[in-house]
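Okay, structure first, notes after.
With one protein chain removed, the remaining protein chains of the complex are shown where they sit.
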Amino acid sequence: MRITSPHAHGPMSTPRVMLNVLLATVPGIVVMTHFFGFGTLVNILWGGLVAVACEALALKLRGRPLGFYLKDYSALVTATLLCIALPPYSPWWLIAVGIASAILLAKHLYGGLGYNPFNPAMAGYVILLISFPVQMTAWAPPRGVGELPGLLEALQACFTPAAFDGVTMATPLDVMKQNNSLLVKDLWQQNPQFGRWAGVGWEWANLAFLAGGAWLLYKRIFTWHAPVAMLAALTLMAALFNDGGSSASGGSPLFHLLSGATMFGAFFIVTDPVTSAVSVRGRLVYGAMIGALVYIIRVRGNYPDAVAFAVLIMNFAAPFIDYYTQPRTYGHQRSGGGE
Amino acid sequence: MRKIYGFHGGIHPPENKHQSLRSPIADAGIPPELVIPLSQHIGAPSRAVVAVGDRVLKGQMIAEPSGFVSVPVHAPTSGTIAAVEDRQIAHPSGHAAPCIVIASDGRDQWIEHGGKADYTSLDKAELLERIRNAGIAGMGGAGFPAAVKLSVKPDIKIETLIINGTECEPYITADDVLMRERAGEIIEGTNILRHIVQPHETLIGIEDNKPEALAAMRAAAEGSDIDIVEFPTKYPSGGEKQLIEILTGKQVPSGGLPADVGVICQNVGSAVAIRDAVVDGRPLISRITTVTGEGVAQPQNFEVLLGTSMHYLLDKAGYSAEKNRRLIMGGPMMGFTVPSPDVPIVKTTNCLLAPAESELPTPPPAQACIRCGMCAEACPVTLLPQQMFWFAQGKEFEKLELHNLFDCIECGACSWVCPSNIPLVQYYRASKAEILQLRRDTEKSEHSRIRFEARQERLAKEEAEKEAKRAARKKAAEERAQQAATAGGDEDPIQAAIERAKAKKAAQQAGGGEVSELEKLEKAVATTRKRLETATGKLETAKAEGSDLVEALQTGVDKTKAKLEAAEKALHDYQQANSGEQAKPAAPTDAAQAAIEKAMAARAADASLSPEDKARGQLEKLRQRLEKSRTKLAESRENGDEEKIIEALEATVERLSQKVAEAEKQLQETEGA
Partner (left out) sequence: MADVSYRELSFNGLWKNNPAIVQLLGLCPLLAVTGSVVNAIGLGVATIMVLVCSNTSVSLIRNIVSDAVRLPAFVMIIAAAVTCIELLMQAFAYEMYQILGIFLPLITTNCVILGRADGFAAKHGLGPSIYDGFIMGVGFTAILVLLGGLRELSGTGALFANMDLLFGPGAANWEMVVIADYQPFLLAILPPGAFIFTGLIIAVKNLIDDRIKKRQDALKEKPVKGSKRVRVTGTIS
């Protein structure tokens, strides 16, 4: 075969993109491990194993070369992201079901990497959340608030869940959601897990994910548009509806920014290129809509955190957004693709 | 300081320019053989005006332009024309194209030429004519004829003249060294261009990675109105549209020309060539070519005669074929792989890149598109390459056009950044070709539809005309018969007899219209044969192209063949039946009738003869008739016939001798042919 231009190629490659994303999750994982114990780490190790097995199985069933496709690390990225989102000390079967749903149903049934309309990690998360609401809302208390299990106990929690007697505690988002009698100020005083701004551990984990995201931005793995739009929209919504701390308050902008999966979602989920809008304008719209939805679902919906639902809903809308946000090509008058 | 605008996207590939900048421009010398393709530019190929064996001088025109968008070609050195034939040329498809081959005599003898140093005394048209006659076609790589670019419609005012010294492709330094070493000539050429275009402002755009060239150009432009503009290095700033946006902030409308926004852009190489053509009268016969890559020992720039084989030039730079896996004409971003190193250097060859495998490795197999959008970020024309890739894979051509596929300049930035190694540009190129093919096909079918309808109409018209003619003929024959019956004495008696006979025959045939039947059959055979020929021709080409239409065409040909056979059989049957009729004693009513029948039989026999034989036979017959007429005349005279009869006979003899003379002449011509 004769090779046509361009003959040169840049340094970027898909495995490198994936590895960079994996690397960028490290600070967040470290912080989570510090505050919630080894649960998240065990999740990721077991989840990664299941993910590679599922990926290999799917590739084999589809008659694709195993080595070539396994080397793109996309299964590991999906597993890591899903396992970070899962509560620490989840039982092994929960993780396995989640990963299998993500890799087999959400990814390979649609044609594999690049063809999946929904973010696999979030699809897996939502399937678990719907199916096993009890396990999925059982978060461990953070360091300083409750007792932290050790590594051995973490392994036990995962592989012999029946023998593990973990303590769980409502997350700040839960408490905020279920509160309808106390002022926000009192909430902070009565619940030890609220911490300084948005929850013990949560605030630092969010900041760590923010740092990881900033590093990815610096490495030009993705553009700033979608995450910034999401954070801005969330802040705006929280600011607009922040009533200064009554018992019906949805929480301050700072609380929303640093609680739950905000930063993790903004930099690791919303930026998933496969399932997001493609143009700059499209990504701004896509991110902003997710931000707004996160606030609405957190405050008015049935579930305490909302990143997964918001992302999946906007995954639906991505092609639609693309249709209306086609950029103006050089030498053309300004006009959208569909107009 | 001038405001620098930016353009969307762009990339920063490793420049790799220093390798070929270590030494000044070297002269590549005169190779023993020069192969000069007739099409080195965009537009119609030139027409050769020399024949094999002709001796040509350096600078002599050896091929003339064959249209407005076309340029002449000149002999790069003196020598003899060794061949005018198809040779392999530097083209991505590796096909052969008409070339003129010159065996150089080494004397490098110039044809008489002269320029005009005081070009300001020449008017615009004359300058353009000189540029056109010098065969200058875009030296930047695309090869658009310079004169065409400069011939702007008079109602368009050119605001800005841009001289492109950007050279954004990695590895290439041809324009860089040109600016370093021949800055004065560039400025002079620019001034000629200014004289032609009369722009409001003149800008020379140079990327900031060429400080030496910038300094040299600034020094040369000192004191003039020419603005040397330095701007940050980014690929592909050297693209005409991108450079215009960088320097003026304007965008050339899609499908339009720079002149539409009041800009004309020329390459620095073209500026020098224009200066040489106008001031020295020297046509474009050489250019600066960068030879670089790890495959050559001494990468450097050469002044090389057009038509020099790449192999010759590479050897000058110390080429080692083992190190080099593919030879690229142009840069690593937009250049193409050359089919063989024996192809010639042409007007657009700005670089020969002979990279080692480690330098430009063969791309690994493409992975799945993860829609990361890096391509969209890099695209200098703000396309959505990932979406277009999607549509190209699905062959959704309408969507591709909606996503402005045809605005893609194929710069390769998207492929360069693609983390999944997808050969995006290749997809776009293929899709463009397919869309163009589809458009041609629709056009063709539309065309044939129109043609078919026109033919139907024509046939109907012809039929009607024939009908009218037939009626007229019948009427005329009747009238003439009447006339002959009433006023026979007034006419030439022979003529009258013939007329009579004709009228009778016409009367006989009036019912059947057999002649037209025969005609019809003959015509059917002829048209079917013709159709068979075209069908066979189409089938041949289809077979040659390996088209999947072969089978359909084959059945078409078979059908036509069968039809032809049927038509021939019908004709044959008819003729046989007819000749049988004719063979029967026709019961001639008078001698004239018999004579006419004989004549008709003779004509039928004639039809099978060659034109030459026919002419000869005709002549013979005419001579006989002349002889007969003469004897008749002599007899009449002897008999002392009426004056009138003698006169008539004399006239007949006269006419016949004229006819004989004509026939003789015709025969000579036929034989001569």
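Should a chain be cited, it is by its letter among A and B, assigned in written order, with residues numbered from 1 in that chain.
The rule is simple: a contact is a pair of C-beta atoms (placed from the backbone, for glycine too) under 8 Å apart; a residue touches a chain by one contact, two chains touch by 3 or more.
Just so it is clear, the model here is predicted, and its values are computed rather than measured.
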Chains in view touching the one left out: A
Chain not shown: contacting residue from A:Ile130, A:Leu151, A:Val167 or A:Ala248: A:Ile130
Residue ranges of subunit A at the interface with the undisplayed chain: 93-94, 97, 105, 127, 130-133, 135, 162
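Rule of thumb we're sticking to: only the chains that are shown with their structure count from here on.
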Whole-Å separation of chain centres (CA-atom averages), subunit A against subunit B: 60
In the complex, subunit B residues that touch subunit A: 7-8, 11, 13-14, 92, 94, 170, 241, 245, 251-256, 326, 328, 330, 332-337, 353, 355, 360-363, 365, 367-374, 376-377, 380-384, 386-387, 402-404, 407, 410, 412, 415-421, 423, 425-426, 429
Subunit A residues within the subunit B interface of the complex: 2-10, 12-14, 16-17, 68-69, 72, 74, 112-115, 220-223, 273-274, 276, 278-280, 283, 322, 326-332, 337
